[in-house]
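With one protein chain removed, the remaining protein chains of the complex are shown where they sit.
Coming up: subunit A.
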Amino acid sequence: MATANIEVSETPLVLYALRRADDALILGHRLSEWCGHAPMLEEDMALSNIALDLIGQARELYSYAAKAEGKNNDEDKLAYLRDVRQYRNLLLVEQPNGDFAQTLVRQFFYSAFADLYWRAMMNSCDTTLAAIAAKSEKESAYHLRHASEWIIRLGDGTDESHARAQAAIDHLWAFTGEMFAVDDGERVLIHAGIAIDPGTLRGRWLQTLSDVASEATLVLPQNDWMQQGGRVGRHSEHLGHLLSELQSMQRTFPGLTW
């Protein structure tokens, strides 16, 4: 027996929190897939650690979304009982791990953004979001450092690692534009000082990427075609498989406490 999806009243604030929560959960889940299978034990530790930070961020954001919605939902219902069309994460974070280069480039693109984003969000007039941002910013700074160091090692390592890192950059580039997009609902929050405009961060994000890529002897793509859709539930085919695994227990055994 399958449990039906929950309904969520997506007010701008609820949707805002859900989108960031979904980013954190899906990326955390992807990273957790490495646990026990990383290229070295130190990376089993590091990737698990980053995954834990992200899952922690997701839990706080889901709880806040549930509170803002004021219905009967909670962090687990929001995570486990929405289907692929209800998920609001960036396409970037749901992309499969691929090889270690692909995982680290995905992390680098995201963390370079998240670091700037959460730092700016510390000034939100919403005290809960400002507090979540303060914690997330500290974590993101470490995630960015870890990813940057690996991009440099891989780019300036061997011919093979260079080729793999460059291929990952070329492959994932088209998923980065979505991070800076804003819709009407979010614009309302921006005007109210609750959210910040991610578009204003793109220049600095690009600078971080260029600096690291240059040290890594890697090249950022010139093409500016960007895939979008994650924020409104139009995902890649990958997310459905991830969710079927993530949600399998809650879907198989409806309504139980674990």
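The working rule: contacts are C-beta pairs under 8 Å (C-beta built on N, C-alpha and C of every residue); 3 or more make two chains touch, one makes a residue touch a chain; residues count from 1.
Everything below uses one rule, namely that contacts and distances are computed from a predicted model.
Look at the chain that isn't drawn here: its UniProt entry, checked against "ABC transporter permease subunit", "Xanthine dehydrogenase YagR molybdenum-binding subunit", "carbamoyl-phosphate synthase (ammonia)" or "Ring-1,2-phenylacetyl-CoA epoxidase subunit PaaA", names it "Ring-1,2-phenylacetyl-CoA epoxidase subunit PaaA".
Within the set A:6, A:52 or A:190, the residue that contacts the chain not displayed is A:52. The chain not shown here is touched by just one of A:5, A:123, A:158 or A:210, and that residue is A:158.
The omitted chain makes contact with subunit A at the following residues, 25, 29, 32-33, 35-45, 48-49, 51-52, 55-56, 58-59, 62, 75-76, 79-80, 99-100, 152-154, 156-158, 160-161, 164, 245-246, 248-250, 253, 256-258.
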